[in-house]
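The other protein chains are all here in position, but one chain of the complex has been omitted.
Right after this comes chain A.
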């Protein structure tokens, strides 16, 4: 589904990603963990074509998308949920949902979105940023699901949210996985990560330093949390 080969990224002189290679198969959920500044967000931004100054190749569904503009990558089926959730203040909740054009084979209808997220229906006329943090996160997820994206790139969707909402996000991720959607997830909550994901990569100083399965993450949970400084 997604294959990254030798991806490097720079901020001016400073190198943020060093020769990162990884792959995500169809229907898999793969997480990226790492301390702040390890390069996780830069990696997702590079995959979306938002970071200038990268080298290496990104293949999505057997097509080299490394040179494509962000909007073309989105239309190939990449759904981006940025770390700040990316809700437009000048758009209503419903406009936030309907802004991105549909692209995948199985886009969600507005009715289905509202059925899954009744809270968004109640508030559909509100400006997007008048929602609570949890509701905004739901909106950001619902927005990419509505497009029918095949691969979700989620930048810490659970950050700062209550356990109840984290649980709800976990259910949604398992549901879309069951429907064949693939997810690359940045997640510091390793306990949560082990409940939704298949595989995990640990990033440090722009490199993948370790790859783990769920059993390994569970066995090393305390050590990992300490390393991450949580």
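In this text, a residue touches a chain if its C-beta (ideal position, glycine included) is under 8 Å from a C-beta of that chain, and two chains touch if they have at least 3 such contacts; residues count from 1.
Convention: contacts and distances are computed from a predicted model.
J.: Per UniProt, what's the omitted chain called: "Acyl carrier protein", "NADH-quinone oxidoreductase subunit NuoE", "Branched-chain amino acid ABC transporter permease" or "Cytochrome c-type biogenesis protein CcmE"?
T.: Per the UniProt record, the undisplayed chain of the complex is "Branched-chain amino acid ABC transporter permease".
J.: For the chain that's not shown, point to the residue among A:6, A:37 or A:101 touching it.
T.: Of all options in A:6, A:37 or A:101, contact with the hidden chain holds for A:101.
J.: Which of these, A:60, A:80, A:108 or A:192, touches the one chain of the complex that we don't see?
T.: Checking each option in A:60, A:80, A:108 or A:192, the one touching the absent chain turns out to be A:80.
J.: With the full complex in mind, choose from A:88, A:126 or A:227 the residue touching the hidden chain.
T.: A:88
J.: Even though one chain is hidden, which residues of chain A still touch it in the full complex?
T.: 48-50, 69-71, 73-75, 80, 82, 86, 88-91, 95, 98-101, 103, 143-144, 147
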